[in-house]
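The complex is shown incomplete by one protein chain, all other protein chains being positioned as in the whole.
What follows is chain A.
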Amino acid sequence: MSRPELQAPPEIFYNEEEARKYTRNSRIMEIQSELSHRALELLALPEDGVPRLLLDIGCGSGLSGDTLSESGHQWIGLDISRSMLDVALENEVEGDLLIGDMGQGLGLRSGVIDGAISISAVQWLCNADKSSHIPRLRLKAFFGSLYRCLARGARAAFQVYPENLDQRELILSSAMRAGFAGGVVVDYPNSSKKRKEYLVLTCGPPSISTSTPNGKGEDGESSSDDDSEDEDNQTVSISDRHRPKKKQKITKKGKGREWIIKKKEQMRKKGNVVPPDTKYTARKRKARF
């Protein structure tokens, strides 16, 4: 699927027809709610049952806001597309909605918001849709105003789809320059489909409590080690026209337990559901079976 960012500015791309998809397409809805659940989890709000005031940037039709409402929080949603907000009105979302451009900065008082989430929106800032748009300045205005309106110690979790390495670098450095601590959390880094990036930012100076959480399906550097090992073990084959024809290998043993465990680990890293490794894994059936 082509990237919507490359097709038209957000206020034009998300027209009525596109907005309608967000109420009809169950797949979009499922992914959106999954992403917002994870973003809310990354916010790491204290679990004392007290509802907080949260901000949803690029709230669109309010799918992510519904997740916040389910958890009992109050929220304010901001979006640039009127059509998307109209859909949100039809869905009777519980939060308040604003039409606004995040690149113009958030017009909110300082220190009042307890947390901010944003699903697939921040990468739009990297585009210059009008001649007056300068991505670097728009990112600066956005992160600067976000830093001001968040309470000290509050977090922001933004799910982003950066187009390339440069965009990620640009977004991250703008956030750091605004004073945020934090970094990028990558869920399922080994899967091309399920891979999701979250920008987790904390308002205030860096400390142990502000360190970025681990991504899902991320497992140290074991995977990269395996790769290099394999490369070392490869032998150079010299072609010989007179070599005897290859005999078909017939091994009674099969691939073996080690191989199966390795494959299962690979699937796990991709985020697939894989049964646990037990004593039964790769055990041979009895002959009478």
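Just so it is clear, a contact is a pair of C-beta atoms (placed from the backbone, for glycine too) under 8 Å apart; a residue touches a chain by one contact, two chains touch by 3 or more; residues count from 1.
Criterion: contacts and distances are computed from a predicted model.
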item: Hidden chain of the complex, named as in its UniProt record, picked from "Cytosolic Fe-S cluster assembly factor NUBP2 homolog", "Nucleoporin NDC1", "Trm112p-like protein" or "C-X-C chemokine receptor type 3"; value: "Trm112p-like protein"
item: Absent-chain contact - pick from A:Gln74, A:Asn91 or A:Ser191; value: A:Gln74
item: Touch with the omitted chain, as defined above, among A:Arg3, A:Arg109 or A:Lys193; value: A:Arg109
item: Residues in chain A touching the chain absent from view; value: 49-53, 72, 74, 76, 80, 82, 85-86, 89, 96-101, 104-109, 111-113, 130, 132, 141, 145, 149, 151
